[in-house]
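Below, a portion of the complex is reproduced, with chain positions unchanged.
Note that the chains are named A, B and C in the order they appear, and that numbering of residues resets to 1 at the start of each chain.
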Amino acid sequence: MDFKVTIVVTLKPSVLDPQGTTVTEALHHMGYNNVSDVRMGKFMEVSVQASSEKAAEQQAHEICKKLLVNPVIETYRLTIKPAQEAAV
Amino acid sequence: MIKFGVVMFPGSNCDHDCFYAVQQFFSDQVDFIWHKSTDVHGYDCIVLPGGFSYGDYLRTGAIARFSPVMSEVKKFASAGKPVIGICNGFQILLESGLLPGAMLRNTSLRFICKYVHIKPVNFSTPFSKGLKKNEAIHIPVAHGEGNYYIDDEGLKKLQKNNQIVFQYCNERGIVSDDFNPNGSVANIAGICNEAGNVLGMMPHPERCCDPMLGSSDGKRIFESLLQSLNQRQTV
Amino acid sequence: MKEQEVTLQVALEHGLTEQEFSTICSILGRTPNFTELGVFSVMWSEHCSYKNSRAWLKKFPTTGPSVMVKAGDENAGIIDIGDGLAVSFKIESHNHPSAVEPFQGAATGIGGIIRDIFTMGARPIALMNSLRFGKLSAPNVRRLLDGVVRGISHYGNCIGIPTVGGEIYFDSTYEGNPLVNVFCLGILKHEDIALGKASGVGNSVYYVGAATGRDGIHGATFASEELNEASEDRRPSVQVGDPFMEKLLVEACLELLQTDAVVGIQDMGAAGLTCSTCETASRGGAGIEIELAKVPQREKGMIPYEILLSESQERMLVIVKKGSESEVEAIFDKWDLHAVNIGQVTDDGKMRVKFHGETVVDVPAKALADEAPVYHRAFKEPAYYKQQQIINLANVREPVSYAATFKSLLSNPSIASKKWVYEQYDHMVMTNTVVLPGKADAAVIRLKGTEKLLAITTDCNGRYCYLDPYIGGQIAVAEAARNVVCSGGKPIGVTDCLNFGNPMKEEIFWQFKNCIEGVADACKAFNIPVTGGNVSFYNENPRGAVDPTPVIGLVGLIESQNHVTTAGFKNAGDTIILLGPLDSTIGGSEYLAQEHGIKGGKLPEFDMKLEKAVQSFCYELIKNGLVKSAHDCAEGGLAVTLAECAIIGSEKGMHLGAKVALPDTGNRADSILFGERQSRIIITVNKEHTENIVKQAQQKQIPANIIGSVVSDRFELKYANKVLIEESVSSIHDIYYSALEVSLS
């Protein structure tokens, strides 16, 4: 079965986010003073083939821990859906 | 003769520069080691060069650390032999866990290529033994992600174990945020592991070995290494 | 799926003319099918066929004893530099893609020019870029500048080729039409020259590199149209660059070329697979047959038309000797690149394309590649030309404060330091950059393993070319050559990127023709061959065309490290000599434009004979070891040039300035200080050589004036016994280095 995994990777709250800071400043420059605390992260979509949703989820966590996420600075969360549903 | 191995990852681009600098100034014995190789036998020092391994995609160094050669580099390092990671090589060492911490984008969010000064603050690694206190090494940086990060606890540990090897400073050796090109914690330009045989540094010593290029201060680091290795060999 | 039927209407929609369509029909002896029509339309587009410029490009001198591959024959020319080595270099525009998507546009421009160089068998070792934008105060310009610089930085840094130089101008003429011209130089051994040709019946045709997507379909035709509202809708044609993929391609191809397996190699640039197949076949006097179903594809359901016309980046076509296939595949495999055998060389001169076995294109390769129509466009002198020349400059008011004008010129973004830009480029990787950006008039790189070095530069002043295209064209070459000479080199080859408006407009074509004649005559005068280049038309929007901008990329050979010369002053006490004429007018100057808002006036006199004499004199002095610093006198005139020598020669804590007194010429002070006469070089020499040098100059009838000496930390400029400028070096140093960043913040 095919599953669509979406992964959101964000910097840990304790890690300074230079990009977020710069974007916040740029928005203020543009006059958006009501906007604040921009934090930048990554969004990934991955197709996983597995026998069950559970197996797919386990795989997804595995590749996150091994490759996609650096636990020193980042945390992540993921959602998983059968591919057909995701396509809708 | 001290034998060097320079690892070539897909996307390495300072591999030839390291090779050339070593061969020109320090040792006839230098090979490229292809990243798929699992044999690092016979080398006295391994260099992980700068560049953009795997395009720096995902995170700098994140994919290269899975290259087959890296498990051999780990064994090599745990045997106490010297490994130096320069720029992208440093980033690979961080991702592979051989050194603590991680890299963030420069605070300017821009790639920065220029000469800076760094000051050695640890004189017990093979790479820095021969350096002088208060010497300001004139050396280029060239990176987009050299903003070294480690949490407070980790920083304390680094300091306690004397693992900070180089800090950004001015031409008179004064360390301050004003001379930090990338926002790195504690103005760190280079660190080592607890044992001191694995060094990661953002600046490029191989770019300043030849006086024709404007500075030969980078030679000092390699000379220190050679000296230590020669001593060890004679022992 | 049924293909669209081809009618004259469809051909017109493809940008072909009625005449061109009927030529195609008679070449084929039938009406082309839809795919064939697409193929002809891209190959016969302005971008690929140079149909409107080709006749005039013939004016360039292209031969010479050192020319190994001539302009127009291959993807880039090749020049012998002795010791069994040669250089290949070329400049190309990516103006239109950069206007739409500055980051990717500039990035893929870098990718494209690098491919043109390693295709020749050369290892790329240096990049430069020549950029032009509207004024920084105009909307969108900062976004464009930022995107373009980031794009170049992204691609060039990642691939590990140093960006060692370039130029940037800000002028309202480029608003909405930025010029992004990129230059690459590579080095090779004589025996390693690779050619883009297909020959040997039965040899295999390999496709290597990135998979094909629907990128930039119509990209080539797009580059040949004026930018307007409708071009917004073509946005899907934006291509994304993958420098990592290209790095693998460079390494794999250069490794491959060391074997005997390769017959020909060519990048897929504009018009992608179409262009590379028909050009290689045409050059080899052969035919090619390929199967599109074998082409790696990124997207589902692509039709032949799309696969053939796609401009996906980072792809190469390699013609492989029969029997060497496995050797080739092993090398690409090592570099994790997919190499696919998609067809073979045939002997019938046809470009034959199949899709799942069915023939979808069957056309003579030569007709497609080489027999595009050549047009001789009409031209007419524009009305502005004479009008501008008669502007009475005597009515222009002299500055109230020379010091203020001087400082505002120094902080003009076109003049001020470009540090903000070049520090974003890795300019040191490869450890060959002997003279770093900002230090001399040309970038200097060493060639490891030899005594020799190269000096390279790009130059063009669009305003001069607007005011007088012929003289402006000459000046572009003369100034580039002067820059190389000031750095210690001898010019050996030129590549040009001709950026103009719509060639169908007679006034534009007049500018084009005159610029070409100026460039050509100057190259002949200096005896420098043109090794190749690029033409970019339609740099025009509804408000008008850009200034004619024939950017010159010039390469010089430096015989020894001892000849390398930089612009900054070296020691207090040295004598400052002005080689070349002292007097000038303010016509066409940056000063006149900036301070008085006048784009006009007659350009100061330009004398090619004097120019050559000054350059060869300076070169001889440098070779004899007499010159400590040399700097070409350009935008901002003598005052700015002298200030730059001081600023560049000053390091932290050690400032060098100048005490200069210019003799009264009877002319107004602003023309002496800020006028931009050509053929002038500021040199500094050891005091004791001064007299001898001036005497030598007199013998050769070259004007040489001792105008002052190098001092520490003071910059003083006198004219006719009046002190007009007096500043501390640290203050002008700060202005010069921070101005660009300040105007960006």
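Following the convention adopted for this analysis, a contact is a pair of C-beta atoms (placed from the backbone, for glycine too) under 8 Å apart; a residue touches a chain by one contact, two chains touch by 3 or more.
Keep in mind that this is a model prediction, so the values were computed, not measured.
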How does the whole complex break down by chain label? A x2, B x1, C x1
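We adopt the following convention: only the chains that are shown with their structure count from here on.
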Please work out the Cα centroid separation of subunit B and subunit C, and write it as a whole number of Å. 36
Between the Cα centroids of subunit A and subunit B the separation in whole angstrom comes to 31
Express in whole angstrom the distance between the two chain centres, defined as the mean CA positions of subunit A and subunit C. 41
Multi-chain touching residues of subunit A, meaning two or more other chains, are none
Within subunit C, the set of residues that touch 2 or more other chains is none
Which bits of subunit B are touching subunit A when the two form their complex? 58-59, 62-63, 66, 94-95, 100-102, 104-107, 109, 147, 149-151, 183
Contact set on subunit B toward subunit C in their complex: 10-11, 13-14, 16-17, 20-21, 50-52, 54-57, 110-114, 140, 142, 144, 171, 204, 206-207, 210, 212-214
Flag every residue of subunit C that touches subunit B in the complex, lowest number first. 150, 153, 157-160, 242-245, 247-248, 335-336, 422-431, 433-434, 436, 446, 448, 561, 652-653
